[in-house]
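A single protein chain has been omitted; all remaining protein chains appear in their positions.
Note that the chains take the letters A and B in the order they are written out, and that residue 1 is the start of every chain.
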Amino acid sequence: MTDLAASPRQESSLTALVRHSRYVLGENPVTGFAFALFVLIVLAAVFGPHIVPYDPLASDTSEALKPPSLQHWFGTDQLGRDVFSRVVVATRLDFFIAVASVALVFLMGGLAGVAAGFFGGWTDRIVGRIADTIMAFPLFVLAMGIVAALGNTVQNIVLATAIVNFPLYARIARAEANIRREAGFVEAARLSGNSDWRILTFQILPNVFPILVVQMSLTMGYAILNAAGLSFIGLGVRPPTPEWGIMVAEGAQFIVSGEWWNAFFPGAALMVAVFCFNLLGDGLRDMVDPRRRT
Amino acid sequence: MGGPDRPGHDDHNERREMLTMIVKRLAMAIPSLIGVVVVTFLLTRALPGDPAVYFAGPAATPQAIQQVRVNLGLDKPLIEQFGRYVVDLAHGNLGTSLTTGQPVATELRNRLPASAELTLLGLIVSIVIAVPLGIVAATKPNSLIDQACRVISTAGVSLPVFFTGLILVYVFYYLLGWAPAPLGRLDVFYTEPPHVTGFYLIDSLIAGDPGTFMASLKQLILPALTLAIFSLAPITRMTRASMLAVLSSDFVRTARASGLSAYTVIITYAFRNAMLPVITTLGMVFSFLLGANVLVEKVFAWPGIGSYAVEALLASDFAPVQGFVLTMAVMYVMLNLLIDILYGLIDPRVRLEA
Partner (left out) sequence: MKRRDFLKSVTALTAAAAVPAPAIWSPAKAQSRQETLLIVSESGPNNLDIHGVGTNVPGYEVSWNCYDRLITHEMKTLPNGTPYYDKTKFKPELAEDMNVGDMSATFKLRKDAVFQDGTPVTAKDVKWSFDRAVTVGGFPTFQMSAGSLAKPEQFVVVDDRTFRVDFLKKDRLTIPDLAVIVPCIINSELVKKNATAQDPWGLEYTKLNTVGSGAYKVTNWTAGSQVVLERNDKWKGGPLPKIKRVIWRIVPDAGNRRALLERGDADVSYDLPNKDFSELKTDGKLTIVSTPYSNGIQYIGVNVQHPPFNDVKVRYAVAYALPYQKIMDVVLYGLGKPMFGAPADTATEVAWPQPHKFNTDLDKAKKLLAESGASNINVPISFDLGFAGVNQPICELVQESLQQIGITTTINKVPGANWRTELTKKTMPLFTNVFSGWLDYPEYFFYWCYHSGKSIFNTMDYQSPQMDTFVDGARAAAATGDWSTYNKDVKGFVDLAFTDMPRIPLYQPYVNVAMQKNVSGYQYWFHRRLDYRSFVKG
């Protein structure tokens, strides 16, 4: 199904992409909506700590577990901390976890995959084996194992998410690079005396990049869900750091007793973010991969 | 892409090709499995915590701890421990869990049906919802319906599974009282049906016990729904993409042009041909769900292999983690093989062209 070689992009210039993007956004209000959400998330990540009404770490035991009100829009948690402030401030960390793990897997998986597809032979075999081995693992348990073994820090959560996604990136990158290896423009570059590395860097990578970017958006959502799952079994970030997953996991114990807001608002924030990344990924795919346009 | 069935190859040839493929695929899987065994072993040894201290009990003296360590064979060098593990593995011995005190192989065997039944039902529910959604979306691409389908399925995959599960329990058990207590596979006052397949739904039917069948079905609904919600997106997406591709192909256009009704064209012609990639996706989704199960099992107190592995991992209990990962890896390999065979049976051309 991934026979992109059949439709090599003739006009890969920036203007064409912009025009096409505008077309897709216009055609596809959901993507437009997702893009607006994305901007909001980025803003919250950048300015969050400066605009929130309360210190997200300050407890106020006289105000513990208060329902949403004008003072506390999302209510307060067990220690009387403002849930709204915590949810907003958490955006930066969650966004960081998502972006960092995706960037890492992009570097590891993307480069390994491109090299495998381009050079073939042993490189291909080794990368393929590594990817197969990781794929054979139950992925969430592998992530758990990595975090449990290395310690539950943000870095390790990022690393675990990246490793778990490695096969996906490696395979996509490999397939794309493999197709282009024999493509006309690569042949032309080769004939004009360019080295393999040069071709790899200037001809192959720029073409594989957009395909991977689509994947990155989808993986960002997964990274946040993964972190939330780890929090649920006690392997999340260090308290009292606000992070959506751990807030949902800790708030869950208050659902039955009626203090739903503890889990609900961070859960909603988490869902909105993941939702946004997923929709954006879809939208990006439409832009980058016109084959899907019908 | 796609096309009406082509009459084809003689049977004998086909069977030989199939066998060669199976053997080849199995051989290819071996290095991965070895990799899994080695990585799991190293990973579990890197877990924090000293099982000897844990199992020596409260207030143990250093001598007592050392004694436990010797008993567990943890005083040996890592390479020797690995050697022992491999030898045991070759004898089909997966070791004994320290936290539950049972042989890992027995426990996995007892718990696997619970996880498999739940995951399969979740997958079925998901297919029942997702495939029609995907078809509808594909018939009117970029319409409001298409967008709605996309939003619904994406929303499902955007929620952490444990959160979905907890919300369902809260609403349907605690608030409404429609669902039974989240207490595992069967209400406490039913006895489990005689063991045939390990699937309570099937076993109770075999035993001719509709009461137990309904009881276990009730227990299954919420966790299966949780899994289904989570797996809607990939199946809907694949169905839509695959349908789109087929719908734009020549033979569908021909069928349309020859005046067949839209229903006949979509269901009889397009859908059948669009099934192939969907089946591949199903295999992936199944193995993904079986892994994602761990959190759902925890929420619903489900006695499956996922919850077993999580508890073991948190207790630095090596044997169950190793056994679980290995079982999952073997299942993953077998499942992929099965899908390839299925794929080959549905469309004989695939094998030749691949």
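The definition used in the following text is that a residue touches a chain if its C-beta (ideal position, glycine included) is under 8 Å from a C-beta of that chain, and two chains touch if they have at least 3 such contacts.
Quantities reported herein were computed from a predicted structural model and do not represent experimental measurements.
Here the chain not displayed is in touch, across the complete complex, with A, B.
Residue-wise, the contact with the chain that is not shown comes from B:Leu183, picked out of B:Leu183, B:Val196 or B:Leu338.
Looking at A:Val18, A:Val39 or A:Ala58, the residue that reaches the missing chain in the full complex is A:Ala58. Residue B:Pro132 is the one among B:Gly73, B:Pro132 or B:Pro194 that touches the chain not shown.
One of B:Val37, B:Ala270, B:Val299 or B:Val325 touches the chain omitted from the figure, and that residue is B:Val299.
For chain A, the list of residues touching the undisplayed chain reads 57-59, 61, 64, 78-80, 148, 152, 234, 238-240, 250, 252-257. Interface residues of chain B facing the missing partner chain: 48-51, 53-62, 64-65, 67-68, 71, 97-102, 107, 110, 125, 128-129, 132-133, 135-136, 166, 169-170, 172-174, 177-184, 187-189, 214, 217-218, 221, 267, 298-299, 301, 303, 307-308, 311, 314-317.
Please note the rule applied: only the chains that are shown with their structure count from here on.
Note: centroid distance chain A to chain B, computed from Cα atoms, is 23 Å.
Residues of chain B that touch chain A in their complex: 28-29, 31-33, 35-36, 39-40, 43-44, 46-48, 141-142, 147, 150-151, 154-155, 157-163, 166-167, 170, 174, 233, 241, 244-245, 248, 277, 287-288, 290-292, 294-295, 298, 306, 309-310, 313-314, 321, 324-325, 328-329, 332-333.
Against chain B, the residues of chain A that register as touching in their complex are 1, 27-30, 129-130, 132-133, 135-142, 144-146, 148-151, 221, 225, 228-229, 232-234, 245, 248-249, 252, 255-256, 260, 263, 267, 270-272, 274-275, 278-279, 282, 292, 294.
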